[in-house]
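Data first, discussion second: the structure below is written as structure tokens.
Left out: one protein chain. Kept in place: all the others.
Chains: A and B, in written order; residue numbering restarts at 1 for each.
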Amino acid sequence: MKLDSKVPGGPLQEKWDKHIKDINLVAPNNKRKFEIIVVGTGLAGGAAAASFAELGYNVRSFCIQDSARRAHSIAAQGGINAAKNYPNDGDSIWRLFYDTIKGGDYRSREANVYRLAQVSNEIIDQAVAQGVPFAREYGGTLANRSFGGAQVSRTFYARGQTGQQLLLGAYQAMMRQVHSGKIKYHPRHEMLDVVVIDGQARGIITRDLVSGELCRWEADAVVLATGGYGNVFYLSTNAKNSNVTAAWRAHKRGAAFANPCYVQVHPTCIPVSGDYQSKLTLMSESLRNDGRVWVPRKKGDDRHPNDIPEDERYYYLEERYPSFGNLVPRDVASRNAKMVCDDGLGVGETGLAVYLDFRDAIKRDGKDTISAKYGNLFEMYENITGENPYERPMRIYPAVHYTMGGLWVDYNLETTIPGLFAAGEANFSDHGANRLGASALMQGLSDGYFVLPYTIGDYLAKQEPGKRYGTDHEAFAEAESEAQAQIDKLLNIDGDRTIIDFHRELGKIVWDKIGIARNAEGLKQAIQEIRALREEFWQNVKVPGEKNNYNKYLEFAARVADFFELAELMAEDALDREESAGCHLREEYQTEEGEALRNDEDYSYVAAWEYKGLNGKLEEELHKEDLEFEFVELKQRSYK
Amino acid sequence: MPSLIKALNSQVGRKIMTGITGIGLMLFLIGHLAGNFSIFGEAEAFNKYTHTLESLGPLLYLIEAGLAFFFLYHAILGISIWRQRKKARPEGYDTYRTKGGPSHQTLASKSMIYTGIIILVFLVLHIWHFKFGPSYTTMVDGTEMRDLRRLVIEEFTNPLVAFGYIGVLALAILHLAHGAWSAFTSLGMKHGETSKKVQFGAYIFAIVLMLGFIFIPLYIFLTGGEGSLIAY
């Protein structure tokens, strides 16, 4: 396998424009002859499907939910960045690019990130034209806010539901093309394999989740926009159906998987309350603008938080990071919360929580001001926990939120399988080792609206229009029978432990050992434990129901099976990366002050893993794409 | 744009027409009540009033046809909407309850189809009673005219008729209380402060109007047709 990033030459600012000028175009009469499969209908998938259809391609769109509108992009709260510089506060494409690459701790590809910053402005134009009701000023212009510690106000938002509004915009654009007949729409279909013929992606196998039937679909190109793999942790802020299956199966067919160990943990989530817990709920990190994070100084202090006097409270972020205080980046805040809880200072029934206290803010600004800013978040917190945050500090804990790793793609978003593209969170993306707030929506839409529509044309232009192998081709038959065999196998085990039981245990291993802080010993242990548990899973899992009917637990079983394999790769990747970068903190590699210590000399590369087989242990070969920084200077992050 | 027929048959059109016919019928009822009250006026005022109406000739037929059209259209829409509801939910709930709050699910709104059908049946009887009932005549100022007043008094001294009317009119309060608000909502009134006032007004309107109608049979029955309010 050879990794060719295909980044065009020339100055950074001109690469994308030059690339657009140089790439091949498909003639309009030929576009009709091409069919593109898009798997996933989130921001990236929905935007791509709609844009392809507008260009005249025939599109088939698949999603696992009952409607394209339910893709998990819908849950994004905060906002979307763009370098519009409307507030006149000194923002520019360059600054957005620079902040993003620095935020990613210099582990992303310069050219991609610059392009992302470049098209960010068009995304806002597009969304507004679609009727996305962004927040506005009284003068009628778009409102901006500063988000996630950025020094400029470049975030566009629609109250706390920016993801929902942008997704509905993409969904509606897509439904318009469904209406025109250019998109064939297949909700409740799960992709189980990608079909590769003569080294090119030529189609997919799906399971119709209603009838249970396996279906074969042929196309000239396949786009995976299937989201991230945060659910490998069992508990995450991801939707329950979010999974790695499509990406992982593509990986097993030859698509390299990049940087699987880069996982973002969000510091302000509502803590776990018991074993039955099925997911974690995120609260906007804007809460840290006014809330103060603390734990009792004394271990096992079970007094009511309001009874703990000031000098017995440990405001650990303010003490350790005097200049940024409670506003340190997500990874730093998360890591510190875990550290104080590991030291036994955590609060609540489980001891896995810290206080986020609004007492002083309420005293300073009044309850009304705080309520105007955070009323809906406070309400949500009270609804979930039954506690009133106006009277008692919130309890928060970090939770897995976003995965920066994913399928390796070149500048054209093409994976190492020709004709197979990956977009949005499913690719290893532009966020390096850490994603900044309000940039996931930007990347998903950039890939879908403004990158893929060009780059996929470049690929298709080199293909013979209308060429069909037919779904009777042996590659389709083989892929289908493999998928069928796995389903049969799962249903026949009839063991003693439920799928959730296995998933929860896997999640605990991954959280404890491949979570916020990692070390070689723990990672090695994790690999052993994952293998053993995977072995047991295949002997003792209990999958109910029939294959030829709606069967949610069968879907889950197959997804958990893939998580078991991915988890091992995550540990391998984390073990390989003997440095700390962004969200990836190796305890062995820290500065004296306990900060992440990068090793640019040896680890300034994208780790792209090639699947070699699975035989009790996962066999993968590491390929390195060296990251060259022509235009930015690498610096150590510091938030002291 | 859709043809008018298609528009009238759409789910918005059906509701708008229910509202328009409903408002038309309410206006008619106001006029009807005002006319009825002439029974309490000077002697023969009631008969003179009905005679004037009858002497309109072809114009009266036109008005009657219009009224009949409004009634029937309103009734057909109501029944059709109710039938669509059965089609739209063939299998009902084992348990169903309203969530309250902004909901307008009340005894009045839930019984529209029933109160409506009762009113429809009543209407047939009402017309049969008075329009096609015994035709007494009387001389007023030298003109021979129908003595409808006598018929009214005769009928309402019969307890069955009087209390039958009172009962139906009481049920009509329910129909109007939801209907008067709903008609405006169907015509595009938004949910808000105005809507709340309209709902309150609808209750008052329904009660006042129907108490007005009820007063006549009740008074006639209680006084045996010889009350001092009815002039001779």
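FYI, contacts are C-beta pairs under 8 Å (C-beta built on N, C-alpha and C of every residue); 3 or more make two chains touch, one makes a residue touch a chain.
Quick note on the criterion: contacts and distances are computed from a predicted model.
Colleague: As a check of understanding, state which of "RNA polymerase sigma factor", "Fumarate reductase iron-sulfur subunit", "Branched-chain amino acid ABC transporter permease" or "ATP-binding cassette domain-containing protein" is the UniProt name of the chain not shown.
Modeller: The chain we cannot see is recorded in UniProt as "Fumarate reductase iron-sulfur subunit".
Colleague: Just list which of the chains on display the missing one touches.
Modeller: A, B
Colleague: Out of A:172, A:371, A:484 or A:599, which is the one that touches the chain we can't see?
Modeller: Candidates A:172, A:371, A:484 or A:599; residue touching the omitted chain: A:172.
Colleague: Please identify which residue in B:12, B:43 or B:125 touches the non-displayed chain.
Modeller: Looking across B:12, B:43 or B:125, the contact with the absent chain belongs to B:12.
Colleague: Can you tell me which of A:102, A:473, A:489 or A:542 touches the chain that was removed from the display?
Modeller: Spelled out, the listed residue whose C-beta touches the missing chain is A:542.
Colleague: Which one, A:57, A:114, A:185 or A:511, makes contact with the chain that was left out?
Modeller: If we include the chain that is not displayed, A:185 is the one touching it.
Colleague: Using the document's definition of touch, tell me which of A:158, A:308 or A:558 contacts the absent chain.
Modeller: A:158
Colleague: Touching residues of subunit A against the unshown chain: what are they?
Modeller: 47, 50-51, 54, 65-70, 72, 74-75, 84, 86, 122, 124-131, 133-142, 158-159, 161, 164-165, 168, 171-173, 175-176, 178-179, 185, 187, 210, 239-241, 273-274, 276-279, 281-282, 349, 383-386, 449-450, 453, 496, 498, 500-501, 542, 544-545, 549-553
Colleague: Given the full complex, what residues of subunit B touch the hidden partner chain?
Modeller: Against the left-out chain, subunit B lists 1-2, 4, 6-7, 10-16, 81, 84-85, 87-105, 109-110, 112, 178, 181-182, 185-192.
Heads up, the rule we're going with is that only the chains that are shown with their structure count from here on.
Colleague: Report the inter-chain centroid distance for subunit A and subunit B in whole angstrom, where each centroid is the mean of the CA atoms.
Modeller: That gives a centre separation of 63 Å.
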